[in-house]
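What follows is a structure written as structure tokens; I'll ask about it next.
Excluded from the complex is one protein chain; the other protein chains are retained at their positions.
Going in written order, the chains are labelled A and B, and every chain counts its residues from 1.
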Amino acid sequence: MFTGFDFGILWLNAPFLWNGVLLTLQLTLFAVGGGLLLGIVLAVARLSSIKPLAWLVEGYVNFLRSMPLILVIFWFYTLVPKLIGRPVSGFYSVLIAFVMFEAAYYSEIIRAGISSVRRNQISAAMALGLTNLQSMRYVVLPQAVRNMIPVLLTQSIIMLQDTSLVYVVGLRDFLTSADIVASRDNRPIELYLFVAIVFLVVCFSASRLANRLRRRYAL
Amino acid sequence: MGGYNWNWPILLKEPYVTWIVTGFGKTILIAVIAWAIAFPLGSAIGIARTTDNHALRLGGTVYVETFRNIPLLVQMFLWYFVVPELLPADWGRWIKRDMPYPQFLTAVICLGLYTASRVAEQVRSGIEAIPRGQRNAGLAMGLTSLQVYRYVLIPVAYRTIIPPLTSDFLGVFKNSSLALTIGVLELTSQARQIEEYTFAAFEAFTVATVLYCTVTGIVILAMRILERRTRIAGTIAVGAQ
Partner (left out) sequence: MIELAHVSKWYGPTQVLNSCSMTIAKGEVVVICGPSGSGKSTLIKCINGLEPFSEGTITVDGVSVGDRTTNLPKLRSRIGMVFQSFELFPHMTACENIVLAQQKVLGRNRDAANAKATELLARMGLAEHATKHPAQLSGGQQQRVAIARALAMDPIAMLFDEPTSALDPEMITEVLDVMVKLAEDGMTMAVVTHEMGFARKVADRVVFMDQGSIVEDADKEAFFGTPRSQRAQLFLSKILQH
């Protein structure tokens, strides 16, 4: 039975919730960073002329995109300690899972971005006497990056939301912390609504930013 | 992998086989029903966002932005824990006590409404990608707005958005795994359960992975065939990010 809102509970548990927020931010930051780096490597491999490499990467990307993220988290959570041979903190296992997963999506965005630069631009660059490397550096990549950035930002916002899935392995991110408080003090409404509103505000603002970036810089 | 004892045959033993089968069945059921909600609802909202009616556009935008900026897991908790409390007392009581399959239904509604927001975005960009001239040509012929949508815009838009819609459909399958957080025993949760009972982590997760990949493969194949059958010469696929 609903007995009325008590938002004081948020204030009371602020430090605990704040630690959850920090974990969420940490996970997101490292996952985005690691995912981008690996994504670039994968995209370059996919675009290279070494066929077996391109195939391997394509297989990897398609494979990871066919599975739910929760399953990937379970995989790495149980496997990483076994592979390394000793217990590993859940944080690192989950981080690896996120990096491997997001890299698949980032690599597709990067690949699409580079392929989106018109072939004639490359012809024009070559006609001026620029080498392949120079065309990439001065003509293709600047254009590709400008087109990619809004989409990469959008994907990163999705990543931020996906970090909430660490709930399934008990890592104390923002949502899980709120859930712990909610069950302990039996005030699910205030806590879950609070989490929802925070995410809504943050992600909405970020996606507006991505939109503005796309309008301003896309070629 | 030092010290890991492989144990594939255990998967064929009861009750584990049944767990996998029922889990897989639940996954498919959740996905199909959620899509059955999402597709019509999402289409309506997407179309509403392309009309000239301000109220419809605003409503559609609010819906889409709300559902896509809150993590799906948070939405799941809101539906399961918060909504029954906020509804009028009688409804709340019915949901918590008398409604059959509460976790399953909650998961399906949550997933359905969320996916509807994604479908809405695809439909909207599919329609907006059609040059304004097409709409004008239809109106100039004397067709009403409704007829223009029915005969000119929708047939073209839906063909061009088959690829991104496919990826959203697959998303529903993958997102069904979130139902495990409110206690639905779908495929991923069953795999985890087998792992907890038998310690055959690798085997259990492999089965789940293989099943997910198989479904994905079949769906992608089916959609490719659908795309080829319905292709309009000279169009390029379009979609929202």
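We take it that contacts are C-beta pairs under 8 Å (C-beta built on N, C-alpha and C of every residue); 3 or more make two chains touch, one makes a residue touch a chain.
Bear in mind the structure is a predicted one, so any value in this text is a computation, not a measurement.
*Asks:* For the chain that is not shown, enumerate the shown chains it touches in the whole assembly.
*Replies:* Computed over the complete complex, the missing chain touches A.
*Asks:* Given the contact definition stated above, which residue among A:Gly8, A:Pro142 or A:Gly170 touches the chain not shown here?
*Replies:* A:Pro142
*Asks:* Out of A:Ala14, A:Leu29, A:Leu83 or A:Leu128, which is the one that touches the chain we can't see?
*Replies:* A:Leu128
*Asks:* With the missing chain put back, which residues of chain A would touch it? List them for me.
*Replies:* Residues 120-121, 123-131, 134, 138-139, 142-143, 146, 219 of chain A touch the chain absent from view.
In this text, only the chains that are shown with their structure count from here on.
*Asks:* As a quick test, compute the distance in whole Å between the mean CA positions of chain A and chain B.
*Replies:* Taking the mean C-alpha position of each chain, the two centres sit 20 Å apart.
*Asks:* Inside the complex, what are the residues of chain B that reach chain A?
*Replies:* The contact residues of chain B facing chain A are 1-2, 4, 65-66, 68-75, 77-78, 81-82, 85-86, 89, 92, 170, 173-178, 180-181, 188, 191-192, 195, 201-202, 205, 208-209, 212-213, 216-217, 241.
*Asks:* Sort out for me which residues of chain A touch chain B in the complex.
*Replies:* 1-2, 63, 65-71, 74-75, 78-79, 82-83, 85, 151, 154, 161-162, 164-165, 167-168, 175, 179, 182, 188-189, 192-193, 195-196, 199-200, 203-204, 207
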